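All protein chains but one are shown at their positions in the complex.
Chain lettering (A and B) follows the sequence in which the chains are written, and residue indices restart at 1 in each chain.
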Amino acid sequence: MAVVPTTRIYEGTRIPSPAPTILEVDPAKHNLEDILTINFGPNHPSTHGVLRLVVDLDGETIAGIRAVIGYLHTGIEKNMEAKTWWKSITYAPRIDYVSFQSNELVYVLAIEKLLGIEIPRRAVWARMALAELNRIHSHLIWLGTSALELGAISILWYTFDDRDEILDLSEMVGGVRMHTRYFQVGGLAEDVPTGFTDEARKFLPRMERSIDEYEAILDRNAIWLERTKGIGLLSAEDALALAQSGPMLRASGVNWDLRKIEPYLAYDEVDFDVPVYPNGDVYDRYKVHMDEMRQSVRIVRQCLDRIDETAGEPWVIDDRKVVLPPRHELHTSMESLIHHFKIVTEGYVVPEGEVYAVIESPRGENGCYLVSDGGPRPWRVKFRAPSFAALQATATTVQGCLIADLIAIAGSLDPVMGDADR
Amino acid sequence: MSYADVPGVVETREALGEMTLVVDPARLLDACLTLRDEHGFNVLSDITPTDYLGWGGSGVAGYIGTAGGRDLNSPGSQGLARSPEPKPKRFSVSYHLLRVSDEPARVRVQVWLDDGEPIASVLPAWPAADWFEREAWDMMGIPFEGHPNLVRILMPEDWEGHPLRKDYPLGGEPVRFSDEE
Partner (left out) sequence: MLWPDRGPGVFEEEIDNIEDALVLTTVEKAIAWAQSNSVWPDTFGLACCAMEMIAVVSSRYDISRFGMERFSSSPRQADLLIVSGRVTHKMAPPLRQVYDQMLEPKWVIAMGACASSGGMFNNYTILQGVDKIVPVDVHVPGCPPRPEALLEGVVRLHEKIRAGVPPAYEIRGVAE
């Protein structure tokens, strides 16, 4: 199907001007004396983190809105410039802390692109499996918290049960549940442990049954439909103009998935479909998330088979200028000792250049712009955060909605404030 | 793909599979509108400012730091085995463009600026530039002309200084050790 749809969700553009992210109260439609400005402060019941929305209300209708971010700006990019390449990878997963493998993956891919190295196949399949498990994890958290905010409170417990099982798998490979820092330049930090593929294969049918359950609860639920159908409309043209990506774009009818268009790792060697829905409302975004979870299960199944096939193969490249040599060699080989010393003290150096690497994170296009000066530390790291771009669409999507719909729309934009603020 | 008809292109670089068009700052908006309308780059993916102060600065080759120890707060104190090529000006702003269509493509438009030199806002071309430019202003102090709301976005409104510049210290607290009282 064509990438950009021909049918239009609404005519023209709803992007406010002059500032696309500020919806001003229109004196023609609202009596300015009736406007009540309230503050969804940085600390609020909705579980999306520290997002502040200053909302102008006319009764229950939203007349104006302005998003204020920056309450979680951590200076990660500046911190990364002060650390060596190896140590800076620990900062990356804390950016988008819900889908923590995405930022790790894109950063490591960017460094590997600059270095010009190709990682072994076993590492590729393990990275893909973990990245897709992380996609399921991120969508589960999204579903749990969005449903919680719209009143389907029990879904939180169901999704977090599944999420715990995914984190068990993550703990098996990385040692910790979140922020494993398992991806390193050159491959993986350690080999995939035995038993991982068996445990993961036991988990996948349970996950499929869970997705069926969630859809059974929500898909045709009258309250869910009332609260999500026709809410938060965003046309394909507006979505592209506002640099949306990921589920926001696919729910507006644009057939765009970077795993298919610009395949990284080995996404061109696995079978999966890309869900695209035409209506551009909150319900379609929900459907995109559910279908993506199913497709991720499919991808993980294929990756697990390949991981088993590549058992015994190396999980990290052999280039001693980048990767530490195996410890047992340090007793016998002088070169290995020198390489180990250089890598541990100075760190490996990355050739001079600039690169922009992108992946399809659960939130959309996650990119890393990297500038290296040929030294042991990054010169400039910039993460193109999908949540940052998604929050720019707030003013466009809430037009004409009631205040209760604001919660549904803010949830469907799927912002993670660590990602938006970095 | 030929970008010969894009106005203001000073240099074309291709490296690592990416095409970079270096554009004269005075003609940035024309170039962007041409790229959007004639070449179909309908999505502005990212705007990244970079500060090259201290690029290729001095340092003992292969060792991080100076004789007195490592000072994370001083600019550009890195050990380099080979000095990189010097850059034309202090700041570069890279616009990453994307064409979402049946023939996808990516291109990077780059402008080079001095400290305080203003650059035209590309908001007329892509509304997505709004917050990206605000972030560039907040973090690096690059003034965008024509932006309707150029205020700080990530730092508090009354913050002074532009944190991601190389002459802005990393900040934080020195770590105290117990025998140092």
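Basically, a contact is a pair of C-beta atoms (placed from the backbone, for glycine too) under 8 Å apart; a residue touches a chain by one contact, two chains touch by 3 or more.
Since this is a predicted model, take the numbers as computed values, not measurements.
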item	value
Candidates A:19, A:50, A:169 or A:413 - the one touching the absent chain	A:50
Given A:179, A:201, A:298 or A:342, the one touching the chain that is not displayed	A:179
Touching the absent chain when the full complex is considered, from A:30, A:94 or A:342	A:94
Chain B residues that touch the omitted chain in the full complex	155-156, 163, 168-173, 175
Absent chain, residues of chain A that touch it	41-45, 47, 49-50, 70-76, 78-79, 90-91, 94, 97-98, 100, 141, 144-145, 156-157, 160-161, 163-164, 176-179, 417-418
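Operating definition for what follows: only the chains that are shown with their structure count from here on.
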item	value
Rounded Å distance between chain A and chain B, as computed from the means of their C-alpha atoms	23
In the complex, chain A residues that touch chain B	2-4, 15, 18-22, 69-70, 73, 75, 77-79, 82, 84, 113-114, 116, 240-243, 249, 254, 256, 261-262, 342, 346-347, 349, 352-356, 358, 365, 367, 369, 371, 373-377, 379-380, 382, 384, 388-389, 391-392, 421-422
Contacting residues of chain B [partner chain A, same complex]	15-16, 18, 20, 42-46, 48, 50-52, 55-56, 62-64, 72, 78-82, 84-85, 94, 96, 98, 100-102, 104, 106, 108, 123, 126-128, 130-132, 135, 148-149, 152-156, 163-164, 170-171
